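Once you've had a glance at the structure underneath, I'll fire off some questions.
For this view, one protein chain was removed and the others were kept in their places.
This part shows chain A:
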């Protein structure tokens, strides 16, 4: 369908974007790649009064190195993440997970930051941001703040970004000696995840010293599988990994819907965790 009528602002700086949001009031919305927002508008599930388009804000298009961190600007697309040398060298998990997102056309326009701001628990990258320990730089009328990913996601389609704020960058710590793998399970190859698992492990002397496991679509926000993580620490055999992975869905309450039953999702979380971790031997 056709979106309802809206006003349109095309700022060229972050400051202009913030003023535009302030001027437009409560019902304004930021638009980045539009790949999540436009479907909502076209289905008429959302009717913002004004769209503030970040497309012309040059300062949001960078990827840069800042000590032990890779800083990814808010208008960096999935496609750019995939081919960016800094990302590939220092946070390969993000590149590998991004390769599972949607299809080429959507990756060409959709942004990494937009995926996080949209806070869809079925999105692949929120769980990845969690395990990577990313933090999010947010600018608003009262200045800038940095929020860790673990505090960023509030609920289904809700993050801490206020209506008058703009997410400007995602700061992702370099993986260093951690190795990661994103396992996605979907019904069709280019579909959304029924369940996804982002695993990041650090090994010492052949055993897993530390593990982080992030879960996609196992609740109304992305989650960490803390019990599986704890059980994985010290795991030194496939059997030990399997036993630990089986706890991935502990404490989760995934939805029971048309695309998958809750028990099936819980089962998948265990299998995918085992496979993700096992692939990191």
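Simple rule for what comes next: contacts are C-beta pairs under 8 Å (C-beta built on N, C-alpha and C of every residue); 3 or more make two chains touch, one makes a residue touch a chain; residues count from 1.
Here is the rule we go by: contacts and distances are computed from a predicted model.
**Q** Of the options "ABC transporter permease", "Carbon-monoxide dehydrogenase large subunit", "Ferredoxin" or "ATP-binding cassette domain-containing protein", which is the UniProt protein name for the chain that has been left out of view?
**A** From the listed options "ABC transporter permease", "Carbon-monoxide dehydrogenase large subunit", "Ferredoxin" or "ATP-binding cassette domain-containing protein", the omitted chain resolves to "Carbon-monoxide dehydrogenase large subunit".
**Q** Which candidate, A:4, A:25, A:141 or A:238, sits in contact with the chain we can't see?
**A** Here the residue in touch with the unshown chain is A:4.
**Q** State which residues belonging to chain A touch the missing partner chain.
**A** The list for chain A reads 1-2, 4-5, 42-44, 103, 185, 187-192, 194, 258-261, 264, 267-268, 271.
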